[in-house]
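The following block contains the structure, expressed as structure tokens.
Of the protein chains in this complex, one is absent; all others appear in place.
Chain IDs A, B and C follow the sequence of writing; residue 1 opens each chain.
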Amino acid sequence: MQILILLIQIAILVAVVLLHVAYATYFERKIIGHMQVRMGPMLVGWHGLLQPIADGIKSFFKEDIIPDQADKSLFLAAPIICLAAMMVSLSVLPFAKGWALADINVGLLFIFAMSSLASYGIILAGWASNSKYTLLGGIRSMAQVISYEIAIGLSLVGVMMLSGTLNLSQIVEAQGNSFFGMFIISQPVAFFVFFIAMLAETNRVPFDLPEAETELVSGYITEYSGMRYAMFFMAEYIGMFVMASIGVVCFLGGWYGPFAVPLFPPIWFILKVYFIMFLFIWIRATLPRYRYDQLMAIGWKLLIPLSLGNIFITGLAMTLAQ
Amino acid sequence: MSRKISFNCPVQAGDEDRYRIQMGPQHPATHGVLRVDLDLDGEIIRKCNPHVGYLHRGFEKLAEHRTYVQNLVLTDRLDYMAAMANNVGYCEAVEKLLAIEVPQRSRYLRTMVCEMARLASHLLWLATHALDIGAMTVFLYCFREREELLEIFAELCGSRLTNTYTRLGGVRQDVTHSIMMKLEKFVDSFPSNLEEYETLIDTNRIWLKRTIDVGTVGADEAVGLCLTGASLRGSGVDYDIRKHFPYAAYDFMDFEVPLGETGDTYARYRCRIEEMLQSNSILRQCIERMPPGPIIGDDAPDLIMPNKPGRKVEVDVPAQQSLIKLVEDRETFMEGDVYVATEVPKGELGFYFVSDGNGTPYRMHIRSPSFLHISALKTMAKGSMLADLIAIIGTLDVVLGECDR
Amino acid sequence: MKIQYKPKRDLLETIIHLEILQGLALTLKKLFSKPITREYPGEMPPVYPGFRGQHALVRDPVSGTSKCIACLRCSQACPARCIRVKYHIDESNGSRIVDNYEIEALRCVYCGYCVEVCPVNAVTMTDIFEYSSTDRQSLHFDKERLLENWDHFTKSDSYERQSYVNPLWRPRGFPKSRLTASSRESVPKNRKIEKQFTGTKLGIKKNNKEAGGYNNLYPTHGEKNAH
Partner (left out) sequence: MESTGIIPRLEVSYPDDVLHSYQYCGQDVVLTRKKHILDICSFIRDQCAMNHLMFLCAVDNSRRKEAIGKNEYERFEVVYQFYSMTTKHSIRIRAQVPDDDCSIESITSLWPGADCLERECFDLMGIHFSSHPDLRRILMPEDWKGHPLRKEYPLRGIGEWAGYETLKEKSLELRTFDYRSSQKGNE
């Protein structure tokens, strides 16, 4: 019985998240469109509201082209690895008090592990397509993920020190109900580092080098089409969602808000997540793209020292406070 | 991965660890059908070999078989971003060869459309350059402005891109008040719109990092590479044909030539932005000083150009019978050769004509700036990174239609 | 003139990412501005008089067929050589009778020379620009097809029946002496004619708000001589 309930919960979560992905693309297109004084999708449905569904149907029925020279099994597996890893990391997110599928003690570590696993999908996609641009995109992605994984991990060490746990729900509880309890107040540098590394981790502008369409055509997804392309797309948006959720959980006080909403407790959580996702889109509409070596330089020369310094100062402050 | 893959770039001995990429001819950042063969060491370009010719339409050969007026439409298709400027360049050259007088009003009109074309072209350059570097929003903001200019073109001559506006001896249509009102509105609002783009990219740290010290050419090197236009002026060489060989009404215009210093991508970017402001002020002067008078000279040749009798003209069979009747004998053509250069948005567009007294040019050579700029790519891209190559192609502002002719 | 660089950022501005915040502010401001999109199939772009669109052969209201006299000026002036006129000579009076008039729209460069040189205003370019096709044959216009184009064009709103003047027959400001014979006469007498724009009359901001528009775009040479 418990398993059945869990399965239903999983099904609901997956359905909701997939719907979220569909409409996240819609909102991204609309918001970027209006920021660029155009309209975005307008034709399918009222103001293009059914556009994501149309896109989904289209990519589902599109021909799945496999390049002749590609490594078939890996080529087919790569998007699935990518999507599965991202989906799994959803399970530990606490949407509200007790609203987590698996409230495990190493939640934060689990998410990092999964997001690194997702980058395997990207690397394999780049390699298995057997195309020059995809390989370059895969290599870029690998280097980027490795260097920014360190930065993102180090930036959260301060949070772990303050809350004393890796369990996501307990991190939220440690911040408490008040505005000043949020770790963004006590850890601004860590949040800054986390935010930038988050952009890089999810391959968003200005760090979208693996799929820079003007240099590498589309990077690792150049050879993909149809549903497999859509899977990468979904993985990217779920990745954005997961990263934004970690940001909310670790820095913005999770599901706590100015007042509690009785029937639907995750409302604050979702609002905060969408605020961060709006930031993602907003930044995409504004900034140019970094170069590969500059990206590396920022990761290693700026973010990692900053987060190390932040850990040091946090530790010092905690020792002094005791 | 057991199957052997054959790439059509043979690998030389000692170069086995180089990564070879054929960038283009279908690539989003090569602005058309440029192909660049790259030897990469990691992401650093060791050898860069541009290939052109995918858009070669043989204009020089075609021009030898068509009359001077008919060749005018070919120039629309050279630099299709600024067809007006090409039309003016062609007409200035032919008028010098055939000694045709141009009335003052049409000189002003030519200056006006030239500068509008410059603005349209530079806006497109800024748009694509920014898009190449990743700033997508600038792209669409620039198109907003460019659209206004193209609408004015459409109202002025009935076509947005391939204008065929000038005529030997003048221009084709006069402006109206409504066109000038639109233009004035554009001129008034343009500097503030330009500031918007600058807010987005001009001091942006990412933009600076991507452009400063990228694709640097020194002044002497740039002259040696035959760069012209803003690509040359970014290196600090004061060479603008509008000042050196004034044509149309540039004599009467009051403008300055912006010069860079460093010769990198950022300097060229700044040069073009300043040029846009100068163009804007030229447009304002044109509006204010537009003289009255006829728009086409009295000795301008007719559309059906005179051919000397007895010369066979390649026309279709039914047309041939009546040809002799329509052909008038006119002794305006002289034998000789002339080279006239004009400053189009991309650089120096020159037409070299050899005339042997016929109604058609004996030889027409088009000195297109993009062609020379692409050959400079080889030198400029060496040692930079793959992403820089995109920025360099963008900053050279090449149009393949002009390059391949 | 040396180019002007913007001043360098100081340390504080670097730390708070001032220029990036400015850019973000601009895009946020634009988020609430009115889009400039023209939703094309629903909303047509403006087509100005003199637009060089699809060709048409003018249907003569008297004879019901083309006015073409097969002088072949158009096929000579055509830079793309896409016009073919087939005709035979009527033995009785020596006049030419047009058998077929073909324009290959795929080769055409839309320069409008054929319209300009036509001495009887027989061929014209219409405002219609939506005529793409999936096969070549349907863009190879013959005489019947061109006459149909004319019928289609005259049904559209932009057409003025009284004179069917396409301004390319009579380019604005073109000297009268250089126009072909029938183009000189094709503008009706009651048409308002706009004064030539000159910069010395700097009244364009206030006085001519209502000027412009379709009716008064064609100054004639005679009008211009009044200056």
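What we mean here is this: a residue touches a chain if its C-beta (ideal position, glycine included) is under 8 Å from a C-beta of that chain, and two chains touch if they have at least 3 such contacts.
Everything numeric in this text was worked out from a predicted model, so none of it was measured.
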Check your understanding: Of the chains you can see, which ones touch the chain that is left out?
Key -> B
Point to revise | Selected residue (touches chain absent from view) among B:Asp174, B:Glu274 or B:Asp404 | key: B:Asp404
Review point. Which of B:Gly89, B:Gly260, B:Gly350 or B:Gly394 touches the chain that is not shown?
Key: B:Gly350
Check your understanding: From the list B:Val237, B:Met290 or B:Val399, which touches the chain that is not on show?
Key -> B:Val237
Point to revise | From B:Gln22, B:Gln104, B:Ser281 or B:Thr379, residue that would touch the chain that is not displayed | key: B:Thr379
Exercise for review: Taking the full complex into account, find the residue in B:Met23, B:Val52 or B:Ala267 that is in contact with the omitted chain.
Suggested key: B:Val52
Point to revise | Where the missing chain touches subunit B, by residue | key: 52-53, 56, 58, 60-62, 64-65, 96-97, 223-227, 237-239, 244-245, 314, 335-339, 341, 348, 350, 352, 354, 356-357, 362-363, 365, 367, 371-372, 374-376, 379, 404-405
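We take it that only the chains that are shown with their structure count from here on.
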Exercise for review: Quick one: label the inter-chain contact graph as line, ring, star, complete or other.
Suggested key: complete
Check your understanding: Which chain, with its centre taken as the mean C-alpha position, is closest to the global C-alpha centre?
Key -> B
Practice item. Can you check how far apart subunit B and subunit C are, centre to centre, with Cα atoms defining each centre and the answer in Å? Key: 24
Review point. If you average the Cα atoms of subunit A and of subunit C to get two centres, how far apart are those centres in Å?
Key: 52
Review point. Once you find the CA centre of subunit A and the CA centre of subunit B, what distance in Å lies between them?
Key: 44
**Study point:** Contacts with two or more other chains, residues of subunit B listed in rising order
**Key:** 137, 144, 200-201, 204
Exercise for review: Mind pulling the residue numbers of subunit C that touch at least two other chains?
Suggested key: 20, 23, 26-27, 30, 36
Point to revise | Contact footprint of subunit C on subunit A as seen in their complex | key: 31, 33-39, 42, 282-283, 285-287
Practice item. Give every residue of subunit C touching subunit A within the complex, in rising order. Key: 20, 23-24, 26-28, 30-37, 39
Exercise for review: Under the touch definition given earlier, write down the residues of subunit B that touch subunit C in their complex.
Suggested key: 66, 69-74, 76-77, 137, 144, 147, 151, 154-155, 157-159, 162, 164, 172-178, 180-181, 184, 196, 198-205, 256-261, 267, 270-271, 274, 286-296, 298, 300, 302-304, 315-316, 318-319, 322-323, 326
